[in-house]
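Entry: chain A
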Amino acid sequence: MFKYIKYEIKGTYRYILGTMAFVLMLITGFYTYLVNASRAPINSIGFVSLLLGLTLFGTAVATFLYIVGSFRKELYEDRGYLTFTLPLTGKQIVGAKLTVAFIWFFLLGTVFPLYNLMMISIFNAAVHNLTEIFTAIAQVISFKQALFFIFNTVLKTSNFLLLVYFSITLSRVTFRNKKIGGLWFVLFLILSWLMSYGETKIASLLPYYLNLNLQSNNFMLNQLILNGMTLDFFHTGSLTANIASNIYVLVVTVTLFLATSYLIEKKIDL
Partner candidate 1 sequence: MQFDSNLPIYTQIINLLKTQIAAGKLSGGDKLPSVRELAKELKVNPNTIQRSYQELEREGLVFTQRGMGTFVTQEQTKMQALKKSLALEVVNNFVTNMHKLGFNNKEIFTMIAELVGEEKK
Partner candidate 2 sequence: MNNIVEIKNLTKIYYDKIALDNLNLKIKKGKVVGILGPNGSGKTTLIKILTGLLRPTSGEVLIDQQKIGVYTKSIISYLPDRNYLYKWMKIEDACRLFKDFYADFDANRFAELLDFMQLKENMKIDTLSKGMHEKLNLALALARKAKLYILDEPIAGVDPVARDQILDAIINNYNENSSMLITTHLVSEMENILDEVVFLKEGRLVSKGNAEQLREEKGKQIVEIYKEIFAQ
């Protein structure tokens, strides 16, 4: 599997790093503008901030589409003839795709917020250096919270990616025609809805929560969210996790992984 990861990375890094370089330049441009335009009217600052947010959002969407596209290409384009005749199991192929998607999401998900923080510390007089920011964060977030934060991000992201992979694969197995294969997105929406419906249903049926709050003031966390990390359970400001629904998501994720691997190994007709 690691061998295959290597080739996945080789095939995608140009696009990802290119995008990253471009977006970092844009961010730098925005901050430079903000500092130089200190006498500019307030709404222009708001406008630039909005642009910044849109850029980050756009990058996230573009990266997502790119990653989805690279999976779809295996099933619909000639490169699949190479990938699926390599002596690899379905699990190894899906696992490699997933891992590489993760590496890129993780890279973009850390580089952009960190870069933003750096820009703030450079241009904003209120925050003097990065160490200060990190000490502040460390004071607010406990180890337990951080661990859960990571666990939950990994779980939700894999769940999401596998839902996409599964939808694409299932629609490929069901309809050989590429045009009808576009229905994967409808399938994806239905499955996502089922997924979250099940999640809330289970949470309400089994209301046992893991309380992760140590301190009530989560202001810094909310700041973090604004800087690009989106996590639904942080929005409330209090940090609790429904045990049953988390287990449910985990089980569904593993099932999706196994099902996608199975379809790829045993059912796909290229």
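The definition used in the following text is that a contact is a pair of C-beta atoms (placed from the backbone, for glycine too) under 8 Å apart; a residue touches a chain by one contact, two chains touch by 3 or more; residues count from 1.
Behind the choice of candidates: all candidates are chains of the complex that A comes from, given by their letters.
Here the structure is a predicted model, which means the values were calculated and not measured.
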| item | value |
| --- | --- |
| Candidate from this complex that touches chain A, chosen among 1 or 2 | 2 |
| For the chain A and candidate 2 complex, residues of the former touching the latter | 3, 6-7, 10-11, 14, 78-82, 84-89, 176, 265-270 |
